[in-house]
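Shown below is the structure under consideration.
One protein chain omitted, others in place.
For reference, chains read A, B and C in written order, and residue numbers begin at 1 within each chain.
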Amino acid sequence: LEEELLFDRSHKGGYGIGLPKLDVPEVNYKKLYNKNLRKNKARLPELSEPEVVRHFTRLSTWNYAIDLGIYPLGSCTMKHNPRLNEEIARSSEICEAHPYDPIEWTQGHLQIMYELQEDLKKVTGMPAVSLQPSAGAQGEFTGLLLISAYHRNKGKIKKTIITADTSHGTNPASAALAGYNIVQVQTGEDGYVTLDSVKDVLTDDVAAMMLTNPNTLGFFEKNIEQIAKLLHEKDALLYIDGANMNAVLGLSRPGDYGADVIQFNLHKTFTTPHGGGGPGSGPIAVSEKLIPYLPIPRVEEKNGNYHLNYSFSKSIGRVKSFYGNYGMFIRAWCYIKALGGEGLRKVSENAILNANYIKSQLKDVLHIPVDGNHLHEVVFNDKNQKESGWDTSKIAKALIDYGMHPPTVYFPLCVKNALMVEPTETESKDELDRFILSIKEIVTSKDSSVVHPKRAFREKIDEVKAARELKLTYKFKDE
Amino acid sequence: LEEELLFDRSHKGGYGIGLPKLDVPEVNYKKLYNKNLRKNKARLPELSEPEVVRHFTRLSTWNYAIDLGIYPLGSCTMKHNPRLNEEIARSSEICEAHPYDPIEWTQGHLQIMYELQEDLKKVTGMPAVSLQPSAGAQGEFTGLLLISAYHRNKGKIKKTIITADTSHGTNPASAALAGYNIVQVQTGEDGYVTLDSVKDVLTDDVAAMMLTNPNTLGFFEKNIEQIAKLLHEKDALLYIDGANMNAVLGLSRPGDYGADVIQFNLHKTFTTPHGGGGPGSGPIAVSEKLIPYLPIPRVEEKNGNYHLNYSFSKSIGRVKSFYGNYGMFIRAWCYIKALGGEGLRKVSENAILNANYIKSQLKDVLHIPVDGNHLHEVVFNDKNQKESGWDTSKIAKALIDYGMHPPTVYFPLCVKNALMVEPTETESKDELDRFILSIKEIVTSKDSSVVHPKRAFREKIDEVKAARELKLTYKFKDE
Amino acid sequence: MSGHRLLPTTEQDKIDIFKSCGVSSMEDLLIGIPKEVRLKSILSIGDGLSEIEIKRKISQILKNSRNKKSSLSFLGAGVYDHFCPAAINQLTLRGEFLTSYTPYQPEFSQGTLQALFEYQSMVSEIFGMEISNASHYDGSTSMAEAALMALRMKQNKKRILVSSGVHPEYVEVLKTYLTNLGVEVSLIPVNEKGTTSLSALKSLLADDVALVIAQSPNFMGCIEDMQEMSDLSHSKGSLFSANVTEPLSLALLKTPGEYDCDIATGEGQSFGLPQSFGGPYVGLFTTRLENVRQMPGRLCGETVDALGRKSFTLTLSTREQHIRREKATSNICTNQNLCALWASIWLALVGKEGFVELAEQNLAKSEYAKSELTKTGKAKIRYSNTNTFNEFVLELNTSSSEFIKKCVENNLAPGVSLQRFFPDDKNGLLIAVTEKKSREDIDLFVDLLKRFG
Partner (left out) sequence: MSGHRLLPTTEQDKIDIFKSCGVSSMEDLLIGIPKEVRLKSILSIGDGLSEIEIKRKISQILKNSRNKKSSLSFLGAGVYDHFCPAAINQLTLRGEFLTSYTPYQPEFSQGTLQALFEYQSMVSEIFGMEISNASHYDGSTSMAEAALMALRMKQNKKRILVSSGVHPEYVEVLKTYLTNLGVEVSLIPVNEKGTTSLSALKSLLADDVALVIAQSPNFMGCIEDMQEMSDLSHSKGSLFSANVTEPLSLALLKTPGEYDCDIATGEGQSFGLPQSFGGPYVGLFTTRLENVRQMPGRLCGETVDALGRKSFTLTLSTREQHIRREKATSNICTNQNLCALWASIWLALVGKEGFVELAEQNLAKSEYAKSELTKTGKAKIRYSNTNTFNEFVLELNTSSSEFIKKCVENNLAPGVSLQRFFPDDKNGLLIAVTEKKSREDIDLFVDLLKRFG
């Protein structure tokens, strides 16, 4: 069903809320504000509740979502969002808590934050956690600021960060934001960063190396412990991008192999909903040496009472107002409690199982450019489809017509025309079989020249036009 | 997206809930129950939460709903369900109230029921209300039992109920259930029941006449006051089917023209959601003479305290366990409070406006077999479409392809090939225009031989096969 | 603000519509309503309120209601405090389920229809019966309609026997339904073991009996010998119907199908539906396939669409009022679809193993409560030699209403006083213990019994 923009549906006099009658004297704001007055009313749409409900219900039906089917986006960990967590996070006890509420009222909230910190410490094997960062990228940025504070505090100025070619774009972007220069190492042919490649770039100017582990090819960096050692010898630190933590819960802990910082993506690993692109939450865990620099405030416990401690002279300060995306902490806390220690390990084991099942079923169909011991995700490409013409983007768009979301495409950059598949543990074998069958049908179907998708709400969208003829806001008819 | 039956998706070991560890001694139920033991476990499906959420989400996308578009079902009053009402009805304060809770805990619930009764009394101008009936049809049945109790108590046995040919099937069915015989009067050519037609069948055996007002042609029965008088002269009572109350809120009250019983459909007039076919709620309002016979218990108030009174010796008893569909009372109460006296009148006025707008726009396109002063609904038929071949059922199914629900068809029975349109007041003029345009496009389109719908989740469904080869439950593979 | 949030029509729309209709005011559109019966004034139900005000008002009204956070309840008697996974509330809030009509247009109502088919299948399976309808108002009306159905099947029989173990309110509803049909309802007494007297049943059974109705676990929580009653009924040419107010018990107990029931009904509230002060719930209704044409209520059946794809539709509607009018098998129209959907999602989540585990926990907790309560010496179990499931009668040394009062002051509702139903029963307390009660909860109750018993 087509649905126009809110503004096109608007009609003068439409009204979607009610207000209590004003029970105090009116104030003439025009007189009061005088020269600080807004000239014309903001042209918000004018619609009733029935129209608004219908508008957004219709819009929603144009979306794909995990609730509708598999979402095998590599390194994005799109998995089922448990419903209880959503219910609790939306309860009035949570929603009506003000960040500056009197301390008596905040005990429960601080306790939840404290417990989540403790659990994340255990998951990483690292001694301290800050929940403050708003999302993974801000977690990276925060981690890098900690690293720079660490060196600064030692009187050193180091300006280089090493990243890998398999890394997410946020890694170099965050490093740049934190004032660093970037040096990139190339992944070896077997899909691992080699010690030599690190040695080659490891000067005294290197503040840290950022590595995603398992990396975006789905491999656990087998040299990680040695890399950490190398780095530490030069007083460079090891930053682990935790985007792929879903592969190693209860199986391996960054703290045990020498990581100094790791950021979590609660919206990936710990099932807070992606929401069409946020809100996320990006807590960080750090090694002993970075503790003094953690953001303030920190949540602490003393004799069963909880408080916020602002008194850390070496802290980098805040990266966000208040204490982080608390609503997401609730969901992650619930998730961790629901799974428990054993359950979390099963999460990762099953994620690995599912990825390897897909690999085993598709390996004769799609080329695997870098084969090895895949954990939770597998990167294919379109090399086998040269003749049939089913290139990566065609396969992706064709999947839409099978009612499935395509994998991550053209990433990681070190693989040409990558198709990066991460099924996650919340897909049943049934759903995996559907996905496998669809891929097989697509690449064996004769005509690769048909432009997909045909059955989605829209056919292929003209992205070039969007960028060339920028239309970023509604143009009112009277303009 | 196709989705198999729960049972076909089931896989051994699938598990969708968790239970706390048993913290009391286990009981060996097999030993305990022995010969009263169930032989095999019920073959419920075995699925995890992610699978169940996806299953029902997918299923839901195959449904049409008011939230998606207009639902112009005549005499069904499909209108917007205000969201606040749903939120409140699902709050824990409401949901966790047990019907036998200690009286101290039930005061608020009884107050809501009491206030709803009071408001419904005002809406009808009648002196008493019972909220107990579960739905409109049960309201009818209850009303008829009151009538029979009334006559019985006077020592009379009357065995006949008069109904109109415009009535809903529930009217005669309820009368039969209450032990009555049915006599049907025909609506006059102008769409009204005439005094003469009533006189013709009004014997001493007539217990009551059941009339829908406004009737299902959309007309207010203009002779209603005289009919009531006629009936009362013979000590017959007047039952008003309140299905069409949405047309007359604050405009006309059954109590003012002599009605003895009326049932409400809270799910029509007072916006409790239809839920794909219930739960409904069918409170009744009655005249003075029927009060002694009302169902027990009744909610009463005394000095600001509320209680349930069971002591009415002449009561017909109960028609339902407990006190009625309380969850629906909450929603209706909220709705009435949200609108207030003036708002309720506007509801009906706007419902009438919208119906007349459609009539004015379509009267040159679709034939109106009985024209007159339509209130909230209009009955068309396909007489003008003889040549083009667009008969009623074809128009209906074609509308589905326009993303709209068809009107009620082939009802009322007194009109051949009826298309009964009730837009309700919660449709904006925009939506009405879409509907009007669609009808116009359909009946002016050339080819009426195409079988619709084509764009719905399913094409025309074989209802004959369903009835002939009854399949009412899943057949397990092992059977 | 002149508009109302629920009314999209604007002043300009009105003017446009008047024009289109060729009238000049609302009055012109209302002329169909005779002057004499027009209401002259505004309904005196106050001004419309905003959401803020309604919320304030509701929270004011409910301030003394049972508060889930601090209070504890052991009430049952046909309505049970079972656990409900969070997914259900959220799924049933989806507009596609919540705001759709009865699926009379199957092509774009397949969601509701498939869910109904699944509901029918699961309910049938739980009852061990061949078919189920698509829901009824509640347990009590299901039972009443079972009687009506039996009377249609045994046209020349005019008597119905009902066990006194059946929920008293259900019996009241049954009697109301039969008011004008010239049918006699006889109660079969309950014996000292808390179960239906088989000897009384034998002596009451006669050629004119169309149907025998019994409930297990019965109102006192006692498990009945349904097989025996079923056999006895059939041996006298009567139909036998089971009423099940706690269908979770069917996870463990012999099913109506197994003891050869003709019609089996019940209340589906136990399948996760909120207690909601008595409703809406969902009436369960099952029978044999051969009786389908006498069955009341809607039925969903499997079929195909024009392309041969598996599809569902309402079927056998020729039994129903909208087609058959006074000759219909029932007057029911709107049923309890959303509640049936709710129950279906609950059953799908609970699943085959969970259903049994849940029942086992109910039994274990209830047995624990029985034993601990008895240990206090302040009360004993009435009918202690009869098996129960999750509900039982405690015989207090003191008056149950006094005891309840003191417990409520301590934020605990200990059970339903049987005096509510049987005025002479001053010491009986009907207690239900579900999986939601922890041992701690039960121990708290036991403490109160020690103090106030």
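Following the convention adopted for this analysis, a residue touches a chain if its C-beta (ideal position, glycine included) is under 8 Å from a C-beta of that chain, and two chains touch if they have at least 3 such contacts.
Keep in mind that this is a model prediction, so the values were computed, not measured.
Novice: Which chains here would be touched by the one that got left out?
Specialist: Per the contact definition above, the missing chain touches A, B, C.
Novice: Out of A:E93, A:D196 or A:E288, which is the one that touches the chain we can't see?
Specialist: Only one listed residue reaches the unshown chain, and that is A:E93.
Novice: Who touches the missing chain here, B:E49, B:E140, B:E427 or B:E459?
Specialist: B:E49
Novice: In the complete complex, the non-displayed chain touches which residues of chain C?
Specialist: The missing chain touches chain C at positions 1, 3, 5, 51-52, 56, 59, 63, 69, 83, 85-86, 90, 93-94, 349, 353-354, 357, 435-436, 438.
Novice: For chain B, which residues reach the chain that was dropped from this view?
Specialist: 11-21, 47-51, 53, 57, 82-84, 86-87
Here is the rule we use: only the chains that are shown with their structure count from here on.
Novice: Starting from the mean Cα coordinates of chain A and chain B, work out the distance between those two points in Å.
Specialist: 47
Novice: Distance from the CA centroid of chain A to that of chain C, rounded to the nearest Å?
Specialist: 45
Novice: With centres defined as the mean C-alpha position, give me the chain B-chain C separation in Å.
Specialist: That gives a centre separation of 19 Å.
Novice: Specify, in ascending order, the residues of chain B that touch 2 or more different other chains.
Specialist: 14, 49, 53, 57, 61, 66-68, 80, 82, 338, 426-429
Novice: Note the residues in chain C that touch 2 or more other chains, in rising order.
Specialist: 4-8, 10, 13, 47-51, 53, 85, 87, 89, 95, in rising order.
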